[in-house]
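One structure follows; several queries about it will come next.
The other protein chains are all here in position, but one chain of the complex has been omitted.
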Amino acid sequence: MAAEASLLLALDLTGTFAFALNGALTAVRMARLDIVGVVTLGMITALGGGIIRDILLGALPPATFSDWRYLAVAAAGGLVAFFLSQRLDRLALPITVLDAAGLSLFAVTGASKALDFGLGLGQAVILGAITGVGGGTMRDTLLRQIPSVLRADLYAIPALVGAAITVATVQGGVYGIPAALGAATACFAIRMVGVRFDLNAPSPPGKSQQPPARGGDGGRPADS
Amino acid sequence: MAAEASLLLALDLTGTFAFALNGALTAVRMARLDIVGVVTLGMITALGGGIIRDILLGALPPATFSDWRYLAVAAAGGLVAFFLSQRLDRLALPITVLDAAGLSLFAVTGASKALDFGLGLGQAVILGAITGVGGGTMRDTLLRQIPSVLRADLYAIPALVGAAITVATVQGGVYGIPAALGAATACFAIRMVGVRFDLNAPSPPGKSQQPPARGGDGGRPADS
Partner (left out) sequence: MAAEASLLLALDLTGTFAFALNGALTAVRMARLDIVGVVTLGMITALGGGIIRDILLGALPPATFSDWRYLAVAAAGGLVAFFLSQRLDRLALPITVLDAAGLSLFAVTGASKALDFGLGLGQAVILGAITGVGGGTMRDTLLRQIPSVLRADLYAIPALVGAAITVATVQGGVYGIPAALGAATACFAIRMVGVRFDLNAPSPPGKSQQPPARGGDGGRPADS
């Protein structure tokens, strides 16, 4: 049990670090920011989804503010991105992979926590997905971008799938570390297949879709 | 009593559906989004005001996450808008009317719930108005628009009036279905008169006002 908890914590912190790195790098690319801005946006990307989840669950103060390791790991990710941003440009693939890992882990742990707090099944699936995509959405909004999750790319859909599998395994009484990893793996696989083959969710009928550049960095704002 | 509750619920769900339809249509018009983005923005428009209200009241998890019908109705409105967006363009008037109905109902129920939670009179009026305009504000911010409620149009003012009448009738001990409908009707009437005669709230002195296009769809972003 202690080993399981440690594994989950390690995975959660890995996801936090990956999100912070990814978020801060996106911030460096998208706008002229100072160190406060880069590190703050990295931390918001990493911690925002969990904070939204905990606010909606009424689990306050959020876990982020009770366990200092989350803040420390997120700040470290942001600082690494700030100082190494020129080199990290070449690490696009590993960063995408880590980001997908963070998305997967957060969707699973978010859905699981929602059930613990007594939410219904559909609501838990939605809250899991919000946990996964919330931080990036806050980052994009602060950077004055339409959040990439709303525009193109398979990003919310794998999170919904991972959260749904989580909810199903909890309902079936088989939730545990293996089920959590299975749900996260399903999310991760769909996400990476989407990246590899450049898949997008459907656009409204009658609108031809020219997908913007993939990931969090689609399209500089016209006036910056 | 049960009949009253059913009527209020029906009105609330009608408002939710109207807001989701309106929000998703605005999203289709304003930006290149996929189905996830359109449905999500419809749901945020419909549910965002109530979620903000419940967070500020500490009524967590929000009502949205306790009663699945709100999520279902909001998702349905978003999906209808997604699939029928080309035809719905012709339905601008009914959508404006439904949107005004949603605004009215949410302002009244928001103010009433705030009083139930012990807020002061002025605070309840403000929270009622926030309930009415909050979802559209979140939608506009995510779409990178300055929220239309801040710019022009009589939109917040009818919501404040509807919420104030609600608070007054609760104070006077005459609140009930008829008073709620009266308050909502006042809000609705002011809103529709504003739409009909293109009324705007005053601008700062010395700034000539050229009102942008009415409603949620003022001004495409420069680069979309």
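Every chain is named by a letter (A and B) in the order it is written, and numbering of its residues begins at 1.
The working rule: contacts are C-beta pairs under 8 Å (C-beta built on N, C-alpha and C of every residue); 3 or more make two chains touch, one makes a residue touch a chain.
Quick caveat, the model's predicted, so the values are computed rather than measured.
Of the residues A:Pro61, A:Gly118 or A:Pro202, which one touches the chain left out of the display?
Answer from the full complex: A:Pro61 touches the omitted chain.
Kindly state which of the options A:Leu11, A:Leu143 or A:Ala183 is in contact with the chain not pictured.
Checking the options A:Leu11, A:Leu143 or A:Ala183, the one contacting the hidden chain is A:Leu143.
For a quick check of understanding: of B:Val38, B:Leu127 or B:Val195, which residue touches the chain that isn't displayed?
Of these options, the touching residue for the absent chain is B:Leu127.
May I ask you to list the residues on chain B that touch the chain which is not drawn?
Touch with the absent chain occurs at residues 55-58, 60, 117, 119-120, 122-123, 126-127, 137, 141, 144-147, 149-153, 155-157, 200-207, 209-210, 212, 219, 221-222.
In the full complex, which residues of chain A touch the absent chain?
Interface with the chain not displayed, on the chain A side: 27-28, 31-38, 40-41, 51, 55, 58, 60-62, 65-66, 68, 71-72, 82-83, 85-86, 141-144, 222-224.
Heads up, the rule we're going with is that only the chains that are shown with their structure count from here on.
Report, in whole Å, the distance between the mean C-alpha point of chain A and the mean C-alpha point of chain B.
29
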